[in-house]
Every structure is written in C-alpha cells, then in structure tokens.
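The block underneath contains the structure these notes are about, expressed in structure tokens.
Every protein chain of the complex appears in place save one, which is left out.
Which chain is which? They are A and B, in the order written, and residues in each are numbered from 1.
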Amino acid sequence: MSCWETIADYGLRSLGIGERLLPRSDFTLCQQVVLIGSGMIWNIYFGVLALVTGFALATAVAVGKAQSNPLIRKPSEWFIFLFRGSPLFIQFFFAYFAFLSLKSAYPFFDPFTSAWLGATIVLFLNTAAYSGEIFYGALLSVPKGDTEAADAYGFSGWRKFRRITWPTMLRLAWPAYTNEAIFLFHATALVFVSGFPARQQKGDALYYASYFADKTFNPFVPYPILAGYFILLTLVVISIFGVVNRRLNRHLPQERRTRPRFRAATLMR
Amino acid sequence: MKLHLATAAAALTLAASAVSAQDVIRMGTEGAYPPYNFINDAGEVDGFEIELGNELCARAELECEWVTNEWDSIIPNLVSSNYDTIMAGMSITDERDEVIDFTQDYYPPTESAYVAASEDADWETGVVAAQATTIQAAHVAEGDAALLEFATPEETVAAVRNGEADAVFADYDFLKPVVESSGGELVFVGEPVPLGGGIGMGLRESDAELKDTFDEAITAMKEDGTLNEMLVKWFGDEIGQY
C-alpha cells in the first residue's frame, strides 16, 4: 500500500472518516505519521475552541477580579484559584464525574460526557482562569497616564474600557498570553489520558501514538513523531500570536516595541 | 536526608559491583488485575501470579523480586532490561511473540465475556467498554459494537454501572468476582469468546536460558498437580485445568 493510499484511508480517521479498522500488523512509518497527524485535528479543535471562548471569559474574570465590589471580586478570585490551583488531570476527572451525574438527572447533559464537548468545557474554564490571571496582572499595570489621558478626552465607562484600557491590557499581556496558548495546546494531549473515553478509536494524536507504541512495542518512533507535530503546532501558534502582537504594538515607536518582550518571561504561567 | 544516605550507599554498592552475588530475577507485574495480580491491604503485590511466580522461583532456586509497572509500557521496559520477566495476566499473542518470548502457558487459553446491567442489554451493536490497548478492545473494534476505551479496567466496569456503556468486555476471570459481589446489579450476557492463547510468562528473546528454566518449573508444576491446586484456589472450581 502506498503512502497516498494510507493518507486517503487514515487521514481523517480521527473523525471516523475512512477505514473503519486501524492498522493491525506490518506497521509502516507512513501509517504512524498519518494517523498521529489525523489525531492532531482533535488537539487543534480543543485548543482553538477553548482559546477563543476562554478569551472572552478571561477578560470578564480579569475585570471582575479588579473590582472593589466583593460580590464580583470574590467569585472571580475563587474561580481563578480553583482552576489555577489544581492539576488539569484532576479537573478532567471531576468534570467527567459531574457530567455523568448531571446526565442521569437531565437528558440535556447527554453529549457532555463525550470528549468533544465535555473536555472542551474543562479546557475552556482552565484557560479562562489562567488567562484571567494574566489579564488581571496586565490590567493593574496599565499606565496611569493612559487612563488619565482618556479621561481628559472625555472617554468614560464602556468606551474608555473598549478603546483605551482593554487594548493596553492586551498589549501588556500578549507575550504571557502566547505562552498560555502554547500550554493550552499541550494540555489538549491529556484529554484521553484521564477521564474522557475514546469512542470507536477516534482519539487525539497521543491516543494514536500510544496505540502504535503498544502495537509495535517501540515507543521511540510514535512519540517523537508526536513531539514533532507539537513543535510544528507551537511554531504556528507563536507566529500567529506574533502577527497579532505586531498589530497591537504598531502605534508604538520602533524602539519601544521590544519592551514588552521581557514580560513574556515574567508573566509566564 | 534519608534519601541522601541511600544514594551514598548506592554509590558504594556500585563501586563494589564486581562482587557478583546470585543474580536477582526481577519479575514485572501490573498490580491492578485481580485475581491475577493486585496490591493487597498491606500494600504488597499479591494474587495468583505472585504465588505462582514465587513457587517457580523457589523450584528453579532463583532469587526473585517483584516490580510493578504501568500496563502501557510493560513490554518496552522488559526489552530495555528494567526487569527480566512479565507475569501480568498477559495472553500469548502472535504480535507479542514477535517482540518478546513466552514460556508455555501457566493459565489455560482464556475466555473473555460481556457483562451488562441487565440480561437484555445490547452487547452486539450497542456501546461496549474495554480497557484501551487490550486484545478485548481490538476484538470489539472489529465487531459491530461501538467501542468505548478507558485507561483502566476499573473505569470500564464503572462505565456499565453509570450507563455510559451497554456492556463491558473483559477477561472472564476478572469479571467473575465483580459480578458476584455486585449483588445482581451486573450480569453476564452473551456467550464467552475464546481470545488469546493462554497466559504465559514473558521474557526477553535473548534470555533463552532463563526461559528454559521457567519452562521446566512450569512443566513440573503441571505434572505434580500443584499448578491445578493454585488455579482452583484463585479462580474457583470451574477453571480449566491441566
């Protein structure tokens, strides 16, 4: 079987399209590369969805934590503490458990025990907490001059936040947020390791990598392939975030643009 | 501090390494698959395979020590010489036999069975849970049922209890005590499926001598009936005997 046929058969196997049965003997390098790559679809799906939805909640939580009203501040603080203070591993376990009990009471929760929804929710909450803390830190570092200038221009309330505070916060938080995005994509590899079961051998990249490691009894081929895919993914994430970063900083004079770079390190999760 | 002392002592042992005492045979097991092997209340490995392994070592006059390892990496760690044998309820299959060697079986060819929460559960085309990367998972994947894979055997049974799966497919002898102690909540459904070629002790292919030693001991135990006694002790009277 040529490698092209393998791609046709297994390229979308992780979504249930193509060959129904996984290869069972005479494993080729091509099969491993294709199937592990197919599993990456799920890692990207989890990562992108959690990142996009988590961004909105993170902003809300960060603003909430910066409020003086304890009714808003306390829940935000607790949310961040709970999700930043416990291992993702344990969060997956409890989420699966909770969704199971909810499911037995309300049919609405039926899809929640599937990884595509349940794990996405956990990752969404997790990244919202981590990014929320990063944004909160950035919110506190927004230069006083910026907000004073906004006041002077007659900006207030929502407009001031939308036009002045928020963009500055993002600019300050961006390098650390990039790191968070990298961590989030890495965390997607944990989905099928703990808690959520794989249905009909549709799993993420790590699922297929461990399938091959188990079948060939040789961990030194599939896991480095997996590592290679993740390095590529990390590079893509870094470059996309780099483009956004340049956009966020485009109004600054050239020599100041490099300034926030050190924050990349300091605010890393 | 204790560990520092320990490391220092280890360094000393290494330095004096040439003194070759009787080699200790390290026996790898999983410790999570009763009654084959499990961790008892005292926190030590226990079970059919532990008792058998100790007896085999005694007969072969070898000094043996038990090591537990995750199921997923149990073969890679054997071939990289982190222990010398595997006794972990491992069925003799062609795929495994290509990579490691097996002694003759010390447990007759196994049957796997379906367990469900009710007699009329759909184990043929419904959702069937199995432990990931086992021969049972491979069997379900080939059939018409939708396979649901969990990392541990515990979770596969839990999936039936909480309704995530219609049935669980696993070794009959693993399921039997589970069904018996469930008080009627769980029942066997369908016919048992013969899978695998019996359970044997796994060894490195380069360890032919050790394999012969254990093979001899197993033959002896089969002949004098001690293996049968042990099988009945751990698996009950219905168990196939030699």
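Note that a residue touches a chain if its C-beta (ideal position, glycine included) is under 8 Å from a C-beta of that chain, and two chains touch if they have at least 3 such contacts.
Convention: contacts and distances are computed from a predicted model.
**Student:** Can you tell which of "histidine kinase", "Binding-protein-dependent transport system inner membrane protein", "2-oxoglutarate ferredoxin oxidoreductase subunit gamma" or "Sigma-B regulation protein RsbQ" UniProt lists for the chain that's not drawn?
**Tutor:** According to UniProt, the chain not displayed is called "Binding-protein-dependent transport system inner membrane protein".
**Student:** Among B:V157, B:A170, B:M201 or B:L231, choose the residue that contacts the chain missing from this document, as touch is defined above.
**Tutor:** B:V157
**Student:** For chain B, which residues lie in contact with the unshown chain of the complex?
**Tutor:** 3, 6-7, 10, 13-14, 17-18, 20-26, 31-32, 34-35, 38-44, 46-47, 65, 67-70, 73, 76-77, 79-82, 84, 99-100, 152, 154, 157-158, 161, 177-178, 180-181, 204-206
**Student:** Where does chain A touch the missing chain, residue by residue?
**Tutor:** For chain A, the residues touching the absent chain are 81-82, 84-90, 93-94, 97, 182-183, 185-187, 189-190, 193, 206, 209-210, 213, 217-220, 223-224, 226-227, 230-231, 234-235, 261-262, 264-269.
Convention: only the chains that are shown with their structure count from here on.
**Student:** Counting only Cα atoms for the centres, state how far chain A is from chain B in Å.
**Tutor:** Computed value for the inter-centroid distance: 38 Å.
**Student:** Spell out the residues on chain B that touch chain A in their complex, using ranges where they run on.
**Tutor:** Per the touch definition, chain B meets chain A at residues 72-73, 75-76, 79, 95-96, 99-100, 129, 132-133, 138, 141-142, 146-151, 155, 159, 162-164.
**Student:** Quick check: in the complex, which residue numbers of chain A touch chain B?
**Tutor:** 21-22, 24-25, 100, 104, 113, 193-194, 197-201, 203, 210-211, 213-215, 217-219
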